[in-house]
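Only one protein chain is missing; all other protein chains are in place.
Labels run A, B and C following the written order; every chain starts at residue 1.
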Amino acid sequence: MSDFFNAIPQIKFEGPESQNELAYRFYDKDRMVLGKSMEDHLRFAACFWHTFCWPGSDVFGGGTFDRPWHRGPHDSAAAAMKREVAFEFFQKLDVPYYCFHDADVMADADNLTDHRRFFAEAVDHLEQLQASSGRKLLWGTANLFSHPRFAAGGATNPDPEVFAFGAVQVRDALEATHRLGGANYVLWGGREGYETLLNTDLKRELDNLGRFLSLVVEHKHKIGFKGTILIEPKPMEPTKHQYDFDTATVYGFLKRYGLENEVKVNIEANHATLASHTFEHEIATAAALSIFGSIDANRGDPQNGWDTDQFPNSVEELTLANLEIIRAGGFTTGGFNFDSKVRRQSMDPADLFHGHVGGIDVVAKGLLNAAALIEDGRLDQFKTERYAGWNGEFGEAIATRDLAGIADLAIERNIAPQPRSGGQERLENLINRFL
Amino acid sequence: MSDFFNAIPQIKFEGPESQNELAYRFYDKDRMVLGKSMEDHLRFAACFWHTFCWPGSDVFGGGTFDRPWHRGPHDSAAAAMKREVAFEFFQKLDVPYYCFHDADVMADADNLTDHRRFFAEAVDHLEQLQASSGRKLLWGTANLFSHPRFAAGGATNPDPEVFAFGAVQVRDALEATHRLGGANYVLWGGREGYETLLNTDLKRELDNLGRFLSLVVEHKHKIGFKGTILIEPKPMEPTKHQYDFDTATVYGFLKRYGLENEVKVNIEANHATLASHTFEHEIATAAALSIFGSIDANRGDPQNGWDTDQFPNSVEELTLANLEIIRAGGFTTGGFNFDSKVRRQSMDPADLFHGHVGGIDVVAKGLLNAAALIEDGRLDQFKTERYAGWNGEFGEAIATRDLAGIADLAIERNIAPQPRSGGQERLENLINRFL
Amino acid sequence: MSDFFNAIPQIKFEGPESQNELAYRFYDKDRMVLGKSMEDHLRFAACFWHTFCWPGSDVFGGGTFDRPWHRGPHDSAAAAMKREVAFEFFQKLDVPYYCFHDADVMADADNLTDHRRFFAEAVDHLEQLQASSGRKLLWGTANLFSHPRFAAGGATNPDPEVFAFGAVQVRDALEATHRLGGANYVLWGGREGYETLLNTDLKRELDNLGRFLSLVVEHKHKIGFKGTILIEPKPMEPTKHQYDFDTATVYGFLKRYGLENEVKVNIEANHATLASHTFEHEIATAAALSIFGSIDANRGDPQNGWDTDQFPNSVEELTLANLEIIRAGGFTTGGFNFDSKVRRQSMDPADLFHGHVGGIDVVAKGLLNAAALIEDGRLDQFKTERYAGWNGEFGEAIATRDLAGIADLAIERNIAPQPRSGGQERLENLINRFL
Partner (left out) sequence: MSDFFNAIPQIKFEGPESQNELAYRFYDKDRMVLGKSMEDHLRFAACFWHTFCWPGSDVFGGGTFDRPWHRGPHDSAAAAMKREVAFEFFQKLDVPYYCFHDADVMADADNLTDHRRFFAEAVDHLEQLQASSGRKLLWGTANLFSHPRFAAGGATNPDPEVFAFGAVQVRDALEATHRLGGANYVLWGGREGYETLLNTDLKRELDNLGRFLSLVVEHKHKIGFKGTILIEPKPMEPTKHQYDFDTATVYGFLKRYGLENEVKVNIEANHATLASHTFEHEIATAAALSIFGSIDANRGDPQNGWDTDQFPNSVEELTLANLEIIRAGGFTTGGFNFDSKVRRQSMDPADLFHGHVGGIDVVAKGLLNAAALIEDGRLDQFKTERYAGWNGEFGEAIATRDLAGIADLAIERNIAPQPRSGGQERLENLINRFL
């Protein structure tokens, strides 16, 4: 077993008053909340990419993290070391799940053959690590955006060979996810978009993306994978425009290709805000459209216009997000995956724990607050009363008429509807009582 | 006939070299472009609201425009004067079309009865004015957002009486549009959204909006209106979040309620940019999804985050927009409506002409440029070559296989696709040759 | 005495557990915090304009608030009623201070003579109301942006007569503020900016603005006003660009005209975020530049690009803001003025109380949290250690050398500085312990 983090103790729940920086103050996995344990509500996962693959580089500078597996070429030995350290981390953090892209967990491959071989090695190892650590796979995915071959997209690439290369990766990653007992399979189309309309056949690219997704769904059924297929909306970056802009766009896309009952969304907080939505808006929209799947937990910087992927640190935001998740019926196959990265200056290995422990507690406190709001009932009561007219005589009368029938009824009654207070400030104050 | 603008000469085409500030330099309505007159391509309309109803106020200050019809109460006489001046303007500008909201053209009404009576008066007058001026109606609409009763929405209002009040207005406005020979009927849901999720039943509101739209479509068919029903996307403002966020969102909404063959979009440039899209993106998206309808021509300020509704003044932007419109097959029932307003400091009546004349010429020059680009062929040729692989042997081979079949073929051939230049800078330079 | 709010009880502190929606849970005015009462720390004020002048209109619709003083013309009687109701409100809310623009408190004037007469009437009445209610004036100001004469600016207007008209208003408002014992005098230049550079002489306008401010400062001294002159930064809206963009811009402006020791900033939260800064950034910057003056408490909507002026409701944000205020030494003449408005749908008079009570408690809780963080000491300790090198031998050695001397020392010692963790996630977790 890896001992990279041997300076870090096992992370445990110690309660709100604990002065231990590396203990959970709110995440008490066995605590029952609205009839379910916190562990089952939140289904936390940590990820490979930001935590074990990213070297601390950005567009303006090189890596700042000194990790042994980054020191030489990313070969089979380095990849194995990385996998072991990752599982040491998952276990020490005591999150039940983890997530990966194919490229995250394997040695760097120059060609298709090596890609498949190195990935297969990695999957064998992951299977062992899962067994020995008791960790489970929340979702797997294939990286169709980092290698130069994907510069112009994966499934939306003008070159059909790239589409086919992607098909190899996705088939392998989907089958690996199935074998590893993954609860979901995710597609994030970082390059499925365009840089300029001048060289882009928008309709063809949308249709190719629709076809690719249909093929994946078909293959899922063929191999008997019972997990959920998820799409992760994002409006832009790295592309100028990404086709999966937001939840509402993805819904239209799914409807267009007849996939709205097959695919759900993996909502990322920072992607929501980049698309000019609140995090809770995206969850509520997905719930209303019956495509809510899973969460990538992080946050953006409201003053910066790129994907900062910071750890969630706002209980206020997470209370509202959890409220919408509870209202949506909670997770089925999904969970809270930390698609968050420590800042480039947070180069100590311990910083990985500070980020995750703080993030987990913020989400957990948000759940507790949201549950208390639900149990309190006043918030829901306000809403019920606000729409009560639709259950009254007039509301029911117009429910069965056509436009002319409704208009005639209104005229006959000479209606003069009066606006009523939406009570926004009162409700905001009410929320603040539960934070 | 009104003579409010008697200081302004009839606006005519005089050619690029004309030094007359109030002449068209590019809009030569009878000039044939790609087999169709410019008038038939562009189908220009001017609007009532910004040009004749808005007094030059903003959130921080009162009206700056001295217009006689604003001086007293907005009664029947004032409304009649406004209609006459508007038609004087449409005629002098020589745009074939105009557009209106019910509230724009009528006296202020305190109740349902007055609303219907004053609107009926207005429609009679509009019919006469159309006949005498030779102007036509591009579209009519009903204003379900200005009156306090609509503070919480029209079709999405928590109070069913407001829904019903809206039904009266929309039935009347749709029937008036039909009677006046309107080419389209528009719905812009300025308050169809929410201020806070805390008091909002998102799913119910979406369903009510879907039902309302279905009723309108049904009524259209019932009365035999052959024009197009249009929805105008906008992401936000006045609401925090508007349900018709952008074209892709509207598409999903239409699919959800089975209306995708009944309703199209009226795309506004400034709404596109508020939604983080380019104007041409929204047109191209609508075309790809077969819901392109009409245009509200204006522009926003890239540094300001609200709807500035300025007159279009970028030939660069309008060239790209016209290119997408031509590719979409051009307008059928739609057209270029100037949903643009002069600046609050542009209080001279002549400024209304400067704004429109400049805007019309910018759009017209954009059309000429776009047509030249199409005729040149190099831009399309680049795109054809970029996607040529899909028509080749490999592209066709993968078109009929399932995921495993494609993956197996890729492995068998040991493909190693190489990225190719997207040529963005070359194409941008090519565009610049045509401006 | 006015009894408009007779359905509302006097607002009092009842403690965190109180279930009374209209009581303070955290604002306990006599509680001592870091050696000073909460009242003296926070110096709360309510304002006239949003709360008593705005009718609930926006750019897309009319007023939704039914207030008796809005029902007819805004004459002397209506203005007097408004002033009385306002003081009833200030007293019931138990805020020690209030703020006004000249135009807020007086009847509408058509000309200079009436303006001066109506304002003088209003000031007499305010003096009586202050005496009878025990409320004090935090600051006064003159409105040089709402009337059409200010469409192109006040002090920056191309027309010198407008500059002079502004001088009349500002002299009168400054002298009234002096007479009423105001603690500060504010200038907010809503139209001091430009709509387009095409018609703007930027340098001349900056110089005119600098001169105007110099004249105001000179007059302040002449009349013996001991309060602080404040400028309120805002980046844009209503203008395309406002000259007082943010605190750093205002600082440069003050330095240019030699006023940096005479004028301070009134920082508004929503203006900070419109300028792409956090609220606390603007406070910290003002403190670093020795120009921190006062606060306009509100918040924007992170997804909307205009000035929403919502009530503060984030304890997280207000904790960080209070932290910077405490570090800056706290308010001297400044205070927390609620430049916040209830939503357009919050049309009940009680909503005005919900907004203010909630906002006051959020600010108060933020103060308590910030004080606890200061007393805890860990946050400051981290910072001290982070910069400790500057107090060490090397830091001191380079403090007295020139560039070559420093470079030579570095070479001589062959330094190889190692990056150290900035601990951002740990510090964010630490903050969360105090919320």
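As a working rule, contacts are C-beta pairs under 8 Å (C-beta built on N, C-alpha and C of every residue); 3 or more make two chains touch, one makes a residue touch a chain.
Bear in mind the structure is a predicted one, so any value in this text is a computation, not a measurement.
Enquirer: Which of the displayed chains are touched by the chain that has been omitted?
Expert: A, B, C
Enquirer: Touch as defined at the start, partner being the missing chain; which of B:51, B:200, B:249 or B:276 qualifies?
Expert: B:276
Enquirer: Going by the contact rule already stated, which one of A:344, A:383 or A:433 would touch the omitted chain in the full complex?
Expert: Considering the complete complex, A:344 is the one touching the chain left out.
Enquirer: Based on the whole complex, identify which of C:1, C:131 or C:403 touches the chain you can't see.
Expert: C:403
Enquirer: Which residue from A:37, A:261 or A:304 sits in contact with the chain not drawn here?
Expert: Looking across A:37, A:261 or A:304, the contact with the absent chain belongs to A:304.
Enquirer: Going by the touch rule given at the top, which residues of subunit A touch the chain that is not shown?
Expert: 56, 58-64, 145-148, 150-152, 190-191, 195-196, 236-238, 240-241, 274, 301, 303-307, 343-345, 347
Enquirer: List every residue of subunit C that touches the chain not included in the displayed model.
Expert: Output for subunit C: 111-113, 116, 148-149, 151-152, 157-165, 167-168, 170-172, 195-204, 206, 215-216, 218-219, 222, 235-236, 241, 245-246, 248-249, 251-253, 255-256, 275-278, 280-281, 284-285, 287-289, 320, 324, 379, 382-383, 386-387, 389-390, 392, 394-395, 398, 402-404, 406-407, 409-411, 414-420, 422-424, 427-428, 431.
Enquirer: Across the whole complex, list the residues on subunit B that are touched by the chain not included here.
Expert: 21, 25, 64, 273, 276-278, 302-303, 311, 313-316, 342-343, 345-348, 351, 354-355, 357-358, 361-362, 419-426, 428-433, 435
One rule holds for everything that comes next: only the chains that are shown with their structure count from here on.
Enquirer: Need the CA-centroid distance for the pair subunit B / subunit C, whole Å please.
Expert: It comes to 40 Å between the two C-alpha centres.
Enquirer: Got the subunit A residues that touch at least 2 other chains?
Expert: Within subunit A, the residues that touch at least two other chains are 276-278, 419-420, 422-424, 428, 431.
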